[in-house]
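Note that one protein chain of the assembly has been removed; the remaining protein chains are unaltered in position.
On to chain A.
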Amino acid sequence: MLLTVSEFEPKYQDRVAPPGLTQVPQVQKTEIAFTASDPRSYEPYVRNLANFLRDYSDEQQTENIVFQDCGDTPTEYKERGPYNDAQGQKKVCKFKREWLENCSGLNDPTYGYKDGKPCILVKLNRIIGFKPQAPVNESLPPEIMAKYNPNLIPVHCVAKREEDADKIGTVEYYGMGGYPGFGLQYYPYYGKLLQPRYLQPLVAVQFTNLTYDMEVRVECRAYGQNIIYSDKDRFQGRFDIKFDIKSS
């Protein structure tokens, strides 16, 4: 039976789809706790972010055989033929690191942590062949509607508990062409073998005015018709993260 398994795509995906939503940095727990004035306290997060973003640097995306410029605004899915290597490896869309602006690490190597304005990166779990569908508009929070694009999977973060709503302050989103979400042209994913250097689209979320010295729980969601949330799996299509920033 093992011989019948294809090397390009798994036989079944019912256990892995719908996709999970995760964040970077990821150190031990889904929790970010640091003191802005103490670089050592946020060093692991910063390093984690830097490591993760290395593949997104411009110099990593130079080979034109591998990378393809998919534009600066969200567009349609990019189908790349059947899931086998008959045509060799598949191209992948470039993702420009500078789209992440303040959270790109290009200007601020501490990703806002030194100012107590931490960045996190949000990404949708890779699933071969999965094509997320943009949400139908009426169900969306009004903030997202402002930057609506039919080819965008928007991401939005709010306080986990309603009573914390005023504690998370302003939230900045940086993404492709200024859109707070994932462009559809990055999908579908063709797998490790066909797209070894695939770049997941990212959305950077910066919390610029978090309340200090208390635990603030934030929940981020990706919105899409086939992105579903589950009570049992708290990371399916959303995640929550705990911030605990000490003032001194």
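The definition used in the following text is that contacts are C-beta pairs under 8 Å (C-beta built on N, C-alpha and C of every residue); 3 or more make two chains touch, one makes a residue touch a chain; residues count from 1.
Just so it is clear, contacts and distances are computed from a predicted model.
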Practice prompt. Select, from "Sodium/potassium-transporting ATPase subunit alpha", "MAK16 protein", "DNA repair protein RAD51 homolog 4 isoform X2" or "28S ribosomal protein S14, mitochondrial", the UniProt-recorded name of the complex's unshown chain.
Written response: "Sodium/potassium-transporting ATPase subunit alpha"
Practice prompt. Would you indicate which residue among A:Phe95, A:Tyr223 or A:Phe239 is in contact with the undisplayed chain?
Written response: A:Phe239
Fill in: Full-complex contact with the absent chain, from A:Gly116, A:Pro135 or A:Gly191
A:Gly191
Worksheet, complete the sentence: Even though one chain is not shown, chain A touches it at residues 1-2, 5, 8-16, 19-20, 22, 26, 28-30, 123, 125-128, 189, 191-193, 195, 198, 230, 232-236, 239
